[in-house]
Every structure is written in structure tokens, then in C-alpha cells.
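Input: a single structure, listed below in C-alpha cells.
Only one protein chain is missing from this complex, and each of the others stays in its spot.
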Amino acid sequence: MVLAFFLRLLATLLHVALTFALAPLVMGVVTTLRAWALGRRGPPVIQPYRDLYKMLRKATLVPDTATELFSAWPVACALSIAVAAMLVPGFCTGLLTAPLSDFITIMGLLALARAATMLGGLETGFGFGGAGAWREALYGVFAEGALLVVLLCFGLLAHGVTVDGIAVAFDTQHIGISVSLGFALAAMLAVALTETGRIPTDNPSGHLELAMVHEAMLLEYSGRNLLLLNYAAMLRLLLWMSLIGAIFLPFGMARATDILSWPGGLLLWLLKLAAMAVVLPLYEVSSAKMRVFRVPEFLGVAMLLGMLAGIFLFVAARIGA
Amino acid sequence: MSLTFPLAHLMGGIILVFAFSLLSQRRLAAMITIYQIQAFVLSAAAFWQGYAQHEVNLYLTGLITLVIKAILLPIGLRQIVLRFNMIRAVETAMPVVLSMIVGVGLIGVAVLVVLPSTMSAVSLTREDLAIALSVVLLGLMVMVTRRNALAQILGFLSTENGLVLAAIGMPGMPFVAEFSVALLVLLAFLVVGVFLFRIREHFDTLDLTGIEEIERRGR
Amino acid sequence: MHLHLDALSLLFLGILLPQVVAGAMAGMRDSVTFWVFVLGMGLALAAADAFTLVFGFELMSAASWLLVLRGDQKPATLYVGVAIFSAACLVPAVFLPAGPIAFLLIVLGAGAKAGLAPLHFWLPRAHPAPPAGVSALMSGGMVKVALYVIIRYAFVVLAPAAQPWWGGVLVVAGAASVLIGALRAMLETELKTMLACSTVEHVGLIAVGLGIALRAKAMGDGAMAGLGLEAALLCAVAHGLYKPLLFIGAGEVKHSVGTTSLNWLGGLVRGMPKLGLLMLGGAAGMAALPLGPGFAPEFILWHAAIAAAGTGGIIARIGFTALLVVLGLSAALALGAAVRMIGIGFLGRPRTLQAAAAEDARRWPLIGMALLAALCVPVALLPGLVLYALTPVILLLAPQADAPPLTYAPLSLAVLAGLVAVAAGFILHRYGVRGSREVPAWNGGFGKPPPWLPFGDPATQPSATGFAEPIARAIGRGLLAPGGADPAEAFLLTPLTRLHLRCVRVAERLRRATIRQRLAFIFAALVAFLLALGLGEGG
Partner (left out) sequence: MILVAIFLPLLAALPLGLMGTPSQGALVNAVLSGIVFILTLVAFAAPGSGLVHADELGLVFGGVTGFTGLTTAVANIFYLREAEPRLSLRRWRVYHAMCQVVLGSTLLGLYADNIGLLWAAVEGATIAATLAVSMPRTPSALEAAWKYFILGGVGIGLALFGTMLVYLAAQPALGPGFSAMSFTALAAHAPGMDGSLLTLAFVLILFGYGTKAALVPLHGWLPDAYAEGPAPLTTSLSGPLLNVALIAILRFRHLLEANYASGGTALPPGPFLLTLGLASLFLAAFSFSRRRDARRFFGFSSIEHSGIAAFAFGVGGAAAIFGGLLHMLLHTLIKSALLQVLIRAAALRGSTAPGHYGFSHLRGLIHSNKYTALVLGAAMFALTGLPPSGLFASEFIIISQTIQRSPWASLPLGLGLLLCAIPILRNFGPLVFGHAPVRMKPSKATPETHLVTLHLALSVVLAFAMPPMLVGLLSHVAEALK
């Protein structure tokens, strides 16, 4: 018992350390690959680390129209993303945080981060921040609906909605490849792209304030506030990758109590991350950013796919099978 | 005694016929005359019933009817007509032919309603009751179809005649009712007189259109 | 009149108590009507027989009507109309034998009072009208009393006749309320109206939970029944804390600034920091954010809905799938509404001089709000404990209830967050540059506002209307009636009003009849009755 607990603690610590450490790297890889795909040379993959350090050393500026809560929002945003990232299993299942890793809790934490970012955008009371906030609010409405209905699909298949439980169930039970899971994957990918602020809903490397969503809300932030917000964005990307990996590519995940399976699990996790980090920029360069009011339609399709996934499940009468 | 019922029937029938002709008549003077004849027949019916039932009360009723309804009231009504210069045709709210058809229908209704009652051991027969009810309904019909106040009062009086006709047929009915009828007519006339004067003061005519005008303005 | 207290009554009385205290502190202490209102609610909750229940319920309606009337005469008529409608449904319902008709009448009657769609249209109009202390009690307490009536009858009195579709009725009505309430909360720019719309949403959530539980109870599924009841009751408890808080806060904003229209507020946190923080806590509850009081009920409710989607026929399952979409959409809409309330009203720059000069709330209302906020803490951080306390009520309502343990542990999450915060704080403190400098906002390069506009041009700020407009465009068009009206108003209230008007016209025509025509009415009725009599006896 004690040994098992100790191993789980160790795995958890390792998971946390790796997640927190790798997040900028993943972002760097994606950015670099994207530049390559566009035919540019691109920054080195460790550029995000340099940026973060630079921000750490810069003075923090506070606009005179901001209220006292100005610096609270980045903290709230980063903390909630960090907690969520600790809950999502990475290389292995059965972490100490596994009982907490309810999908709905994770959704809630992401929503909390989103709310904090939006409030940060509204904080100084200027147009761009507000525009970013309402866009975020609009996207969030559809994204949550789609995500919740996808969750139904998982819940019915795996008889539980903790991410850890889903991963274990999909890994060990023979679920097979069903139409429902395909639909669910498509829906979840759309939500993930929206949540992480990638093309087609938002352009992370855009520089036109009028078209920005996530970046527009950060306009007034600088120094350590910006560091927290940017780091939160990196963590969020990694979190979503881990989440999709754990649910749709659960094979080869290690078990926390079995130390011998760790290296394989770690390797596979890194491979999965790498694969996704390759696919994402390729997808991004091959498609264009949408107009704001096209996004609800895009997410509406995701919602519909999620519903279809559920309905196909019912029709196929696979519940309990 | 075999003559009792046929004669009572006959008089009831005559009263009904006059009630019906009241409905068809447009001129005020003629309506008063018809009413007067109706009242005469009614008093005769009352006397006959009094003789048949050996009831002093009914003689008294007949006397009241004769004096007040058949003699005094028509005189008073004619006075009003003369004073207000109203010797003209009364406006009706419904074509006379139609109102007569409806009147026939009313008699049908009265008969239909009275039909199921058993009437055991009563000197008043089913037919008498149907006649009385018809007279009452026809009187109301006159009130509904005439636009002139005096004509309406005549309709009302005809209704009262129907009531008295029913009352005199009731066996041993205590006098209370008849006394009340007489009282009603008397008081009614008093009140009506008051009203007629007042309405004269305010509207210059006995026609109800003046009142209808007030009513239309709404509140 | 007989009174009797069981666990359910005690629970709802417990929900009521802090609100009453806070409402009294918010300036209603000397109002007799307010105390009559409270008395009515107490009677309804503690009633042991139908007469006392209806009497208390009506007393509550009547007193609150007076209070609404003193605030604003316009919605009072609508309010009292709905109140009497609910009485007209409840009074027969309590006498009918247990069966579907009684249940439907109860849902109609108490649902109208609770603001369940489609009879919710009065609520966003009437709840903001009276003084804040009353609004708070109406939104937090009165709708709970109505829900109590539904619970009392659906789960206890009519229980022997219950069928699964009864739950379906509640779920459908609740889902509609959730969606329309959340959407309107997102779109309304008047603070108190917005809060009232959010009340509609939360009533809907409670109804959905009750519906799932009722259906599960009739189907004999103890786990799901337990989940549904836990969600509904916990939501009732939480909503009874943060909604009054928000309403009292809105009243203080009104007192301090003179308006509660979000488009005329802004930057209030500067002038009223204590109120701002308390409102922030309330908004976290309203938006159902984790670590806030509102998340745990929503969490359980979603679990219950997912569990319910796995039972019953295909139609029911698809229905529950759609319900999940609705719940997700509405949760995000509620989040947007809360963010908009805080972001537009309390953050940013003041839009008027009054907002710039706002002073912090008065002492007693603040103490009342703080009391409610303090009570929110256990609900937010220890929902398991609260659920444990709710167990007797749940067992009373559904003896077979057996909910799985709660997998949401806010305290652990808070500990995790604390650990991260300590680590991050250490890094930032050790390696980062400390301190901060106040500068003019960058604002995309637009620079400093001119000196004659100390807070910049208010027109350059995002407004509440503008913030909501895209959502009105993307969702509102599909769900709202043309012109942005509430569908219940456009398709229920307006046609009824028109019908009433037509009947009034007929009555007026009858009233204008002349004497002769009136005689004709009598005569016609007499002949009709005689004919009926003749035909009746002939046949």
C-alpha cells in the first residue's frame, strides 16, 4: 500500500514536472514547424523559454485606468489552467490526482480561466479588450455545449467521466473503433482548436488588434502578468494535447503503480505529443482563419456531431455492451 | 257545472287573442283600446271564476280589475297621449310580421313547457296555464319590440293581466297575491306617472331614444 | 391551520433564514408588509394541511404584490395576475385525487410562481421592481417556496401515482427555463432584470434536477434519483445564498449611483471595493465556476443528466442528449452574463460622473451581504458536507435514493492551486523584477485621453449592449421572438391579452345596450331556459 502510494506520488510529481517544463517546448515546436511549413526559417524551438525569461526580467506596467484587480486575473487564469493540467493524465494513469480528474471539473477550470481572461480584457475599459472578451464569450457558449454532449458519449462508453477512468476504459476494454467515437473526435478537435486559440477561430501570430481574440485581451498586460498569461496559454495547448491523447490514443499509457511501464509510457506520450505538434501546424497552414460569425457555425457543426455521436450510440445499442 | 271550464277557457282564449293583437298593433290609441278590452274580459273571467268557486275574493279581484284596469288606467293613458300629442304610430324594433311569427313560437314554447305537468285535482287546467304563460310572454315581447315608453308600459300591463289570469284560476289562493297585483299596478302607475313627467321635463318626448342616446355615450 | 416540520420543511426554512436576515438588514426591517411576506412563506413551508399551505402561499403572493406595487406599478398587475393564476391552479390541485391532473396543475400553479417556462415572463419584470431587500427575498426565497410546493406534492403527496413521464414534464419545462433564462440574462442590460433572468435559469436547473429524480424514482433507479435530488437541493441552497447577495448588491449600486443600467456604470470597484468583492463572489456562484458556490450543483446535475441519457427509450435518450447541449450552452451563457456584469459594471472606466463618484455601500446591507457570502464558503468548499446534511431530506423524498459519492473536491483543488501559487510566487519573487509602474493605457497605440475627459471618452468603452449584441445575433435570432422579445411573451402573453381585449369589447357592447335591449336579453334568456326545460322534460 505504502509503496503503491509512494509510486503514485512519484508519478504525479514526474507528471507535473514534465507538464510544466514541456509546455513552452511544445509551443515552440508548433511555432517553428509552422514557420517551416510556410517556407520561413522560424525561431528556434526554445524561443518560448527565452520569451518567458525576458518577461520575468521586465518591469510590470499597470494602466492608470485599471482597477486594483488588474493583476489578479492573470494569477487566476494561470492557477486554474495549472490545476487542470495537473489533473489530466499524461504518460500514465492512476495518478494521485486521478479521482479529481472529472471531465466536468476540467471543463469548469477551463471556464474559470476563460472568465479570468475575459475580465482581464474588460479591465482597462478599452475597445480591443472588450472585443476580445465578447468573441471569447460567444465561442465559449458553443464550445461548452459541444463539449458536454461529447462527454455524454464518453460517459456512456466508459461508465464514468473522470478522464483517468475514460483513458483506462478505452485502453483496456475493447471499445473498438466506432462511428460515434469518430464523430466525437471531430467535435472535440473543433472545440480544442477554439479553446487553444488556433486557426481557424483565432490566429496566435496575428498582429491586427481588430481581428484578435485571445491576444486582444492581453494587450494591456506586460511583465510578470503577461508571463503568467502566456505561460497559461502554453499549458493549455499541452493540456488539450494530453487530453486528446489520453482519450483517443490511450494505448501504451503506463500505470502509476507499475514503475517498469513508465519508460514506455513516457516515450509514447512524447511521441503522441510530437505527432500532434506536427499535425497541428500542418492543419493550420492549410486552412484560413474564419470570420467571427462563421465560428458559431463551425462550432455548431461540432455540437451536431457530438449529438450524432450520442444518437449513433443509442441506435447501435452499445450501452452496457 | 259543465259550463265552468269551457267558459273560462273561452275567456282565456279571448285574452290571449287580445294580447296577440297588441303585439301586431302600431298605434298607441288602438293599443290602449285593446288593453281596455282585455281588462274587461279579465274582469269578466274573474267574476265567472268567483261564481264557479264561490269565492268572494275573486269577485273583489274582478271589481278591482274592472275599475282600475279597465276604466281608470285607460283614461289616464289616453290623457297622457293627448297631453303629449302622441297620436302617431309607434316605432317597432322588429318587423311586425316577424314579431307575430315569434309570438306564435312563444305560444308554442308555453305549451311545450306546460305539457308535462300533471294538474291533478286542480280547477285550472293545463290549457289555462299555457294561456296565462303565453299572455305573460307576449306582453314581454311587446315591451321588447316597442321603442316608445308608453307602448312598453302597455306591454307590461298586458303581462300583469296574464298574471291575474293565472291567479284567478288558482284554487283557494289566499288573497295576498291579488292584493299585491293591484298594489303593484297602482304603485307602478304612480311611479310611471312620476317618470313620465320627469322624462318629459328632460327629453321632450316619451320616446326612449333620448335615454338610448345617453346610454350610447357610454361611461 | 396546522403546522408540522419535517426535514424538507426545515431545509427550506433554513434556506430562507439567511436571506430574511440579510433582507431585513438591507433596509426592510421596518416594513410590516415585508414581515407579512416572510410570514406567508414560513406558513407555506411549515404547513401540515392543504389549507394552510395555500393560505401561506397566497399570503406570500399578496404581500409581495404590495411590495412590488410600492416599487413600480406597471409590472404589479402582471405579477398579481400570475399569482392568482397560480392560486387558481393550486387550490383545485390540492383537492384532486393523486393523479396526472393534480400533478400537472401543481406544476402549472407552483411553476408559474417559480418562473418555470413558459410562465416565466413576469419574473424579469416583477422581481426588479421592489426595493433590493425584497427583490432578494423574492428571487432567493419565494421561488424556492414555489419549488417546495412542487417537491412536496410530486415526491411526497402524489408519490403513489407517480409515473416516469411526470419527471419528463419537469425536465422539459426546466430545460426551456434554463435556456431562455441564461440567454436573456446575457442580453439584458439592466442589472436587476439580468439577475432576475438568471433566477429563471437557476429555477430551471433545479426543475431539471427534480425532473430527473422524479423520473428515476418512478423507474426505481436509486442512484439517479439520488443524483437528481442532490443537484436540485444543493442548487436551491446555493442559489438561495448568492442570488440575494447579488440583489442586495444591485440595490446598493442603485443607492450609490442612482441607476442599475450596466451601460451607465463602470469602474465601481474603485469607489466601492467591498461591494465589488462581494459581488464578484456572487457572480462566481451565478456563473457556476469551480471553487464557487454554484459549481457543485451544476456538476452533480450534469452527471445526473449523463446518467439519465443512458436510460429509457430512444426518444428519451435523444431528449437527454439535447438537454446536455442546452445545459452546456446555458452554462457558458451564464458565465458570459456574470463576466459582463462584473467586467462592464465594476471594472473598466466609469461611464458617468455618478459612477466615478460612487461611494461604498452602507454598513448594514454590507453586513448582510457578508453574512450570505460567509455562508457561501462551506457550500463552495465543502459541498460533500452539505450533501451529507441533505441526506435526510433526500431519503424522505426518495427512500431508495443512493447517489454515488461526489467526485468534485474543491478543497483538494484549492490545495493544489495553493501549492502552485506558492511555487509560482517563489519563482516570480526570487527571479523576477518586483513592483509595478502606473502608466497610461496603451490601448493599441491610441494613447492618453485628453484632460477634459479624465476617464477617456465613455463611448470608446465596450458597452453592455455591445457586449451582448453578437450573442443576440448568433443565438438570439433563433430562440427569441422577432424583435428580441421573450418567446413566452410573444406567443403566450400577447395572444392572451388580445383575446381578453376582444372579450372586453363584447362585454362593452353588451353594457351599452339600451333598456329595451336589456329587456330583450332577459326575455331571450327566459325563452331559452323555458325551451331547454320543455325539451329536457319532453326528452
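Points to keep in mind about this one:
Residue numbering begins at 1 within each chain, and the chains themselves are lettered A, B and C in the order written.
To be clear about the criterion, a contact is a pair of C-beta atoms (placed from the backbone, for glycine too) under 8 Å apart; a residue touches a chain by one contact, two chains touch by 3 or more.
Please read these numbers as outputs of a predicted model, since none were measured by experiment.
Partner chains of the missing chain, restricted to those shown and counted over the full complex, are B, C. Only one of C:318, C:414 or C:513 touches the chain withheld from this view, namely C:513. Among C:21, C:48 or C:91, the one in contact with the hidden chain is C:91.
Interface residues of chain B with the unshown chain, by the touch rule above, are 113-114, 116-122, 124, 129, 132-133, 136, 140, 143, 152, 156, 159-160, 162-163, 166-167, 170-174, 176-177, 180-181, 183-184, 187-188, 191-192, 194-195, 198-199, 202, 211, 214-215, 219.
Where chain C meets the omitted chain, the residues involved are 51, 54-55, 58-59, 61-62, 65, 69-70, 73, 76-77, 80-81, 84-85, 87-89, 91-92, 95-96, 500, 503-504, 506-508, 510-511, 513, 515, 518-519, 521-522, 524-526, 529-530, 533, 536-537.
What we mean here is this: only the chains that are shown with their structure count from here on.
Remark: chain A and chain C have CA centroids separated by 33 Å (rounded to whole angstrom). Distance between chain B and chain C, defined via averaged C-alpha coordinates, is recorded as 68 Å. Chain C contributes residues 266-267, 269-270, 273, 276, 280, 287-291, 295, 299, 302-303, 306-307, 309-310, 314, 317-318, 320-322, 324-329, 331-333, 335-336, 338-340, 342-344, 346-349, 407-409, 412-413, 416-417, 420-421, 424, 428, 431-433, 435-444, 446, 455-456, 460-462, 466-471, 473-475 to its touches with chain A in the complex.
Those residues of chain B lying in contact with chain C across their complex are 93, 106, 109-110, 112-113, 115-116, 137, 140-141, 143-144, 146-147, 152, 208, 211-212, 215-216, 218. Against chain B, in their complex, chain C makes its touches with residues 508, 511-516, 519-520, 522-523, 526-527, 530-531, 533-535, 537-538.
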